[in-house]
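Only one protein chain is missing; all other protein chains are in place.
Labels A and B are assigned to the chains in the order they are written; within every chain, residues are numbered from 1.
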Amino acid sequence: MKPPPFEYHAPAAIEEACGLLGSLEDAKVLAGGQSLVPLLNFRLARPAHLVDINRIGGLDRIYERDGGVAIQALARQAAVEDSELVARVCPLLTAAVGLVAHRVIRNRGTVCGSLAHADPASELPAVLLALGGHVVARSKRGERVIQANRLFQGVMETALAPDELLVEAWFPSSPAPFAIVEESRRHGDFALAGVVRAADRLALFGVAPTPVLADPRDPTKGLRPSGDLEATPEFRLHLVRVLIEKAFAA
Amino acid sequence: MTTRWFGARVQRVEDDRLLRGHGRFTDDIDDGALESCIVRSPFAHARIRSIDVTAARAMPGVAAVYTAADLPFGQTDLPILIPHPNLTHGRTQRCLASEVVRYVGEAVVFVVAESRSVAEDAAELVQVEYEPLPVVITPESAALAEHLVHDDVPGNVAAELIQEAGAVEAALAASPRRKSLHFRFERGAACPMEGRAVWARWSAAEHRLTVYDSTQSPTSIRGGLAVLFGLPESNVEVIAPDVGGGFGPKIMLFYPDELLVPFAALKLGRPVKWTEDRQEHFTAVNQERGQVHEVEVGFDDDGKLIALDVDFIHDGGAYTPYGIILPIITAAQVPGPYRVPNYRVRFRDVYTNATPTSPYRGAGRPHACFVMERTLDAIAAELGLDRTEVRRRNLIEPDQFPYEVGVVWQDGNQVVYDSGDYPALVERALEMLGPRPEGDHIGMGLSPYVEGTGVGPYEGAHVQVLVSGKVVAATGIPNQGQGHATVWAQIVADQLGVDVSDVEVSSGDTRRFQWGVGTFASRAAIMAGNAMAVAAGMVAEKAKHIAAEHLEADPADLELAGGRVRVKGSPDRGIPLAAVAVLSNPMRYAFGGGTEAATQFAAKPRPGPPLLEGERPGLEATGYFSPVGSAWAAGCHAAYVRVDPKTYRLEILKYVVVHDCGRLINPLVVEGQIEGGVAQGIGGAFYERLAYDDEGQLRNASFMEFLMPYATEIPAIEIDHIETPSPLNPLGIKGAGEAGVIPVGAVLASAIEEATGVPITEMPLSPLKLFELVRAQS
Partner (left out) sequence: MRINGVVHAAPVDPRRLLSDHLRHDLGLTGTHVGCEHGVCGCCTVLLDGAPVRSCLMLAVQAEGHEVTTIEGLAADGAPLHPVQQAFHECQGLQCGFCTPGFVMSVVGLLAQHPNPTAQQVDEGISGNLCRCTGYASIRRAVVRAAELSPSPRRGAISESSSSSPLRAQGRGEGGTKK
């Protein structure tokens, strides 16, 4: 389980990174690496080029803007978890980050990386969706904002173009009451199903190819979850209903 | 002999090195070795049409690529390790397949290169043309035999064995009550944290093959390599260095790499190493636990067992290198701690297109325990009796030992329980469990069990007192974390009157001790422990005789204590053990360290030649222990659990263990074994499963999807001990290595059944499984 060969690039600035992504065929961004490196080790991912953005300075800020909190590309999940600013402005995000895997993974993993990776069973995309946040994508062609409800397109698929770098995620302040509940087999595992509640907005994860906004009056309408080893579609539906109940109970 | 150390909670002598990161596991050894990887079959059953390694061989950095055609032993079937007359259709694989592959993961090509990365790159260039064949994956479909795993094995049956004690047919017919039950166990895996690894060097100058192997039996590997390569055994050395967990799959021999790596070292004139990765571990390393049971039980209105008829299929996998030990163990252990007046058991060991099976901690005993315990629970349910009361009514009583069960054991002897007190175990477990917690959806489970431990043929030990006064000891069997170095040191230290820290133990190194069998089946303490006691005892006797000559005393009046040999009652009259070691070797040339005392002009204690006939120089001895039969350990586990009625999550509220392994050498070590065993049992009952699909593909070959429990999933457990010494060995000990895992499935099944109201007849469970069972019931 050793990575296949690739060309390695370690740009020192965003412009350089965007230049590389814009000119290289078959390149992947390496940030935290907690999702990508396992795929490389299994040889399930075989990019010709790896663009390691970890050397870009000044890209790890967590700061307040527009009534919410902005998380830059290299801000580690652990830093977000420990951030007093985030705890004050968006405690839902603080709670959610604490559920991502284990602390040791969060020491390297990034919030933006988790959003770009778009695993349907992960927490942070659902939080972004529930809050109605957005991400900022940069490329040689310029910068654009992608709203949460446009970002997630399918299983591990986002609206990001191959030459775009996700440089910042913006989370609005979390309203009260809020809750994030998930059910997983072991502590830190990917969720079998999960629910994010932000006042009267509801986002579900683990039950569709992307996180989905649900109508609290009929939350599982139209849901057709997939099955895997630990949960059939029926069990997923059952679990998500149980979790929705919990999210609204507290 | 003092018993200062035996029974004491001595902290481990092994720890410092391991804690500092100075352990020496097989992959830690480089020494300029080439690295390697194995190309494995992606199909569960296929004919091989062609193998093309040209592109792989041409890749820069590749030293060699081997197929079966390149091996002198390429057409030789690997050995059947444990032949048996009923294994009428035993089949083993070849080192590298070239005609047919019969399980995903079967080895086909061996690539040796400068690094593992390059070897994996080259492996991708190997082209094998497969023609897929029909796949047989479940034991049930194997028994139906619509398709054959081996063309020349009718019905897919490798072996069939029927045993009967009493007259079951008649007894069943005469029973006031009867029940039929069906139980099913899916495959499970041991998954030690260190995968398998082999390192080998051939020294042409010394004509010597040296192999490091993460194995549970270096002596067997050494013997096999000597035969295979036509070398004298004395020119082959095999060492199991630090081994990161074994749990059974590493007692399996000879994995293809154990032959390929030494072969490549011989051919290439450079050391070669192979370390598996976790992904290949899942299909390349032997598995276990697959069985399907049909049970017919006859009983009376008091819940007393009258007759038990068990018919089961054992999932042997694609080949049977380990013979039929596993189903023999299951068959022998079903009666457990109970009186079963009439017992018949039939098993068929069937082939499937999956990884071969061989022992994994418990080795067939967990199934046996589950079958008997669930049967007793069913009897209790039918009669409206308390589940524990039904057990009490059937337990073998303390005055019934030795107790003959009437079936054969894995050492070829009859099953005879040597000693025990099963009712005491049950009562103590109940006492520790205490009252039921408040709340809904709570269930209780309780399961006593027995465990046959300490099979032969033998183990040996060498003990020597050095001229410095330090003691070195060696045994042939290796350790995988069980604290052997501490435990053997305790035994030797007691015999020699020294401190545990003065005894250094070597294990699993054929250079230090070349005879022995291996570490498996809860036998190490009994076998090597007793051998250590024998050897150390002989050293103590010799020390007394030598000291007696110099002290002008009678050896019977001497004792060993505080590092000296001294007169009992006159502790000032004595000589240091170090000095005795010097005196034991008559010398011409002193070399310091007090050795002048043994030279020819020093005072002679007696006339005659310096070494009398039959005497040997040195304060050392080699001793062996060979048992007449297994020592039967026992125990009882009990638990309260809660099953969340909505998520079906399992919460273990309390888990208690009472354990009897005879006389305890080191309770700390035993408790560690139990805690680890229980954790594996919980994992195997509720988290881990090997999810094969119909095509024989393992769908969860990674730690992300094969769910081994973390600390958050394992509760604290309470442990107490009862000691019923074994009369079958001088130290009175019984084995302890597997005990923790044996009854866990039975305990949890019983508790979960009570908590949820659904009958539990299979393992493993999961929230999904419970959800489906509850829905099916309503």
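Criterion: a residue touches a chain if its C-beta (ideal position, glycine included) is under 8 Å from a C-beta of that chain, and two chains touch if they have at least 3 such contacts.
Note that the coordinates shown come from a computational prediction; the quantities given were computed from them, not determined experimentally.
Asks: Can you tell me which of A:Q34, A:S174 or A:T220 touches the chain that was removed from the display?
Replies: In the complete complex, the chain left out is touched by residue A:Q34.
Asks: Out of B:T76, B:T92 or B:S117, which residue would touch the omitted chain in the full complex?
Replies: Candidates B:T76, B:T92 or B:S117; residue touching the omitted chain: B:S117.
Asks: Can you work out which residue in B:E140, B:D277, B:E294 or B:E549 touches the chain that's missing from view?
Replies: Hidden-chain contact among the options goes to B:D277.
Asks: Extract the touching residues of chain B with respect to the undisplayed chain.
Replies: Given the touch definition above, chain B has residues 11-12, 14-16, 18-25, 27-28, 30, 117, 190-195, 242-245, 247, 277-278, 480-483, 668, 671-672, 674-680, 702-704, 708, 710-712, 714, 716-717, 740 touching the missing chain.
Asks: Which parts of chain A face the unshown chain closely enough to count as touching?
Replies: Answer for chain A: residues 1-6, 8, 10, 30, 33-34, 37-38, 40-42, 50, 52, 54-55, 57-58, 60-63, 75-76, 78-86, 101-105, 107-108, 186-188 touch the chain left out.
The criterion applied here is as follows: only the chains that are shown with their structure count from here on.
Asks: Whole-Å distance, chain A centre to chain B centre, using C-alpha means?
Replies: The mean C-alpha positions of chain A and chain B differ by 44 Å.
Asks: Within the complex, which stretch of chain B touches chain A?
Replies: Listed in rising order, the residues of chain B that touch chain A are 116-117, 120-121, 277-279, 646-647, 649, 687, 691, 699-700, 702, 704-705, 707, 709-710, 712-713, 766-768, 771-772.
Asks: Which of the residues in chain A come into contact with chain B in the complex?
Replies: Its residues touching chain B are 1-5, 38, 42-43, 183, 185-190, 229-232, 234-235, 238-239, 242.
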